[in-house]
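To start, the structure itself, in C-alpha cells.
Only one protein chain is missing from this complex, and each of the others stays in its spot.
Chain naming follows the written order as A, B and C, and within any one chain the residues start at number 1.
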Amino acid sequence: MIDFVHVVKTYPNGTVALNDITLHIDDGEFVFVVGASGAGKTTLMKLILREEKVTSGKIIVDDVDITKLSYFKVPHYRRNLGVVFQDFRLFPKKTIYENVAFAMQVVGTPMKVIKRRVPALLKTVNLSEKSKCFPNELSGGEQQRVALARALANNPSLIIADEPTGNIDPKMSLEIMNLLLKINKLGKTVIVVTHEKNLVDYYKQRVVILDHGTIIDDRVGGMYE
Amino acid sequence: MIDFVHVVKTYPNGTVALNDITLHIDDGEFVFVVGASGAGKTTLMKLILREEKVTSGKIIVDDVDITKLSYFKVPHYRRNLGVVFQDFRLFPKKTIYENVAFAMQVVGTPMKVIKRRVPALLKTVNLSEKSKCFPNELSGGEQQRVALARALANNPSLIIADEPTGNIDPKMSLEIMNLLLKINKLGKTVIVVTHEKNLVDYYKQRVVILDHGTIIDDRVGGMYE
Amino acid sequence: MRRYRVSYFIGQALQGIWRNGVMSFASIAVLMSCLVVLGAFTLLVVNINTNLENLDEANKIIVFLDYNLTEEQIVDIERQIKKIKEAETVKRITADEALRSLAKRAGENALLYDDYFKDNPLSDSFEITYDDVKDLTTIEFELQSIEGVRKYRDQRYIVNLISDIKSGVLFVFLWFLVMLFIVSVFIIINTIKLSVYSRKNEISIMRYVGATGWFISLPFILEGAIIGLFASIIAYFVEEYLYKSLVGSLGISIEIITLIPFSELAGGILAVFIIIGVTTGIMGSSISLSKYTKK
Partner (left out) sequence: MRRYRVSYFIGQALQGIWRNGVMSFASIAVLMSCLVVLGAFTLLVVNINTNLENLDEANKIIVFLDYNLTEEQIVDIERQIKKIKEAETVKRITADEALRSLAKRAGENALLYDDYFKDNPLSDSFEITYDDVKDLTTIEFELQSIEGVRKYRDQRYIVNLISDIKSGVLFVFLWFLVMLFIVSVFIIINTIKLSVYSRKNEISIMRYVGATGWFISLPFILEGAIIGLFASIIAYFVEEYLYKSLVGSLGISIEIITLIPFSELAGGILAVFIIIGVTTGIMGSSISLSKYTKK
C-alpha cells in the first residue's frame, strides 16, 4: 500500500517536478503512469525508492512514512522493491549474471539458491546466452531486460518499472508486459511508467496521467490522452 | 550515398551482430531501420560512425571506403554526421548549452555563431529553459532531445538517430519525427532506428527490417512486421 | 538475518582489483613508491645513527694525580673513583705511558722528548669514561672530594660539539622522516580516494539495489588492504635490491663507515611496510567510501 499525501518535490535548481501529488495505490494493484516528457514520472519513482527526498508532504509505504526513514533503514526498505531504472543502472564491471546475482547477494541469499534462480530469470527475459557478457557488450534492449531480471530477482512485493520497454521491439514489449501482469496476478503491486500508447490502451488497467507535476487524470481502463 | 557491401560484423566475444549486409542508401533518403532487440540495428549505426570496424566487407560513404579510413581522418569524417546515440552520450560535466556548443566548437565555429545557433536548436527541441542544467538534472526524454539538438548542430548531411523517441511521449515523438522529416526535405539523408510501430506505419517511408543480423525486408512504405 | 559469506567479500575484492586493472596498478605503484622512499630514508637514518654512536670516544675525563704519590695512595684513589656510579670505566695511565703518548703525538718532533724518559716530569693519571654528557657534572663534583687529585680535564667542548652535531643531525633526519611519513600517507590516501572516486557510480548503484553501507564498503576496504599488501611486498624487494646495490657500490670506497647489513633489518622493514601499506590502504578506502555510501 502506497500513499502520497500532498507531496511536493522541488529540485535544488528550482525545478518543481511534482506539485501537490496525492495518490493511493493498493496492494496488488497494477498502475500505469504516463505523461509528457518532463512531467515528473521518474521523479515519482525516485521518491518511492527514496533516491530523492520529498520537499514537503508524506509518502507512506506499508504503514511506514518513508520520508522519515533513517539512513540505516533505507537499504532494507529498498530490498522490498524491484526497480527497473530508465537508465538501467547496471554494473559496468560485472557480467550480466553477476549483475542479477548481486541483487540477491545483497540480501544474503545462499549461493546455491542464486545459482539456480539467476539462470531462470535470464531465461525469462530471453538472455540465457548473454550471461557471461558485460553490459557494454549488449544492445540497448538487452540491457533493459537485464535490468528487469534484476528487479525481479528477490521476488519483491512492489515492482517499479520506468519505461521498461523504451528500447524494446513491440513483440518483446508485449512479452514483458505480460510477464509483469502475471507477476501482478500473483499479488504483487506493479507500477509501470511508459509512453507507449499501444500498451496502455491495450491492457486497460488503472492509468495515472501526470502533467507538469500534477495528476490530471486517474482511472481504471483510462485511455492514454 | 552510403553503400554496405557484404558487411559482416563479429564482436570479439564471438557474437555475429551483422551477417552479410548489402544495403544502398541514396543521398536525401529517409530510412527507418527496425528489428527485434539485438537484431543488429545499433551495430549498423556504429559501423557507419566508424565506432566499430567491420569484420569483412566494405562501407562506402560519399565515395570513400570508410573501413580504410586512417585514425587521423576519422574525426573529420564524423563531423559530417549528426548522431543521436541510443544511450545519449552527453557530457556529464557540461551543461546542456555546452553539450550542444561543444559539437560546434569541435569544427571551429566562431563564438558568435554558436551563441546564436545553440539557443535556436534548444528551442526546436523544446528545452530553452534547461540550457543551464547538467544532464543528470534532466528527465530521460529531455536528455534524448539534447542529444538530438547536438546531432543537428553542425547541419550535417547525414543524420543517424538510434531510437530517438525511445524515452519520449507520443506527442513529442511526432514533433521530433516531423522535424527529422523537415530536415530530410532540405536534402539531408536521415536514418532512424526505432521500434515504435505507430511511427513507422504512419510515415510510410522506406523501412529496412533486420533480423538476427540480416536484412529480411527492405521496401518503401513497408509495414513494420 | 541471513548469513553473508566471507569468501564472497574476498572474491568481490579480488574481482574489483582485477577488473579495474588500470586503477589498481596505479594505486599499487604509488603506494609502493611511497613505501620505498620511506624505507630508504629510514635505512639512511638508522645507518647515520649507528655511525654517530661510534663517535662516542670523546666521553672521557682525564684525572691528573698529585706528583710523588705512593702506589698505595694511587690504588686508594682508583678505588674511590671506581665508586662513582656514573663512571663507566676507569683506566690508570702511568706517567711513562702518558709521556710516550705525548711523544707519539709530537710526530716529527718526538725526539724532543728523549731527555724526559730518563726523568719523567709527569704524574700518573686516570682515564674515566662515562655514558651520558649529563653525568659529567656529577663525576666532576665527586672528583673534587678525592684527596690526591691534582686536577682533571674533561673534553666538554668536544663532547658538546659532537653531541650537538648528533642531535642536530638526528633532529633533522627524524623531522624529515616524520614529514616523509605524513606525506606518504597523504599521497596514498589521495590516490585511493581517486580510485574509489572513479567508481562512485558503481557504489551508488549498489545503494539503489538495497546494499547496506558495510556490505558495499567491505569489498572496497579489502581491496585497499590487498593493494596495500601487494605494494608493501613489492616495495620490500625493491628496497632490498636498492640497499644491497648501494652498499655494494659504497662499501668499497669507505671503511670508516659501518653499514648495517640488510638482513639485520629485513624483518622489521617488511613488517613496517605491511603495517603501513595495509593500514593506509584500508584508511584510504574507508575515508573515501563514507562519502559515497551515504545516499
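Worth pointing out:
In the analysis below, contacts are C-beta pairs under 8 Å (C-beta built on N, C-alpha and C of every residue); 3 or more make two chains touch, one makes a residue touch a chain.
The shown structure was predicted, so the numbers you read here are calculated from the model rather than taken from an experiment.
The chain we do not see here touches B, C in the full complex.
Note that of C:T50, C:T137 or C:S167, the residue touching the chain absent from this view is C:S167.
The missing chain, though absent from the display, is touched by one residue of C:V75, C:L112 or C:A271; that residue is C:L112.
Although one chain is not drawn, its touching partners on subunit B can still be listed: residues 49, 51, 71-72, 74-79, 81, 83, 85, 89-93, 102-103, 105-111, 150. In the full complex, subunit C touches the hidden chain at residues 22-23, 26-27, 29-30, 33-34, 36-37, 40-41, 44, 64, 98, 102, 105-109, 111-113, 116, 121-122, 153, 161, 164-165, 167-168, 171-172, 175-176, 179-180, 183, 186-187, 190-191, 193-195, 197-198, 242, 246, 249-250, 253-254, 256-257.
Note that only the chains that are shown with their structure count from here on.
Common neighbours of subunit B and subunit C under the contact rule above are A.
The most distant chain from subunit A is C, comparing centres defined as mean Cα coordinates. The mean-CA centres of subunit B and subunit C are about 67 angstrom from one another, to the nearest whole unit. Centre-to-centre separation of subunit A and subunit B, using mean CA positions: 28 Å.
In this assembly, the C-alpha centroid of subunit A lies 62 Å from the C-alpha centroid of subunit C.
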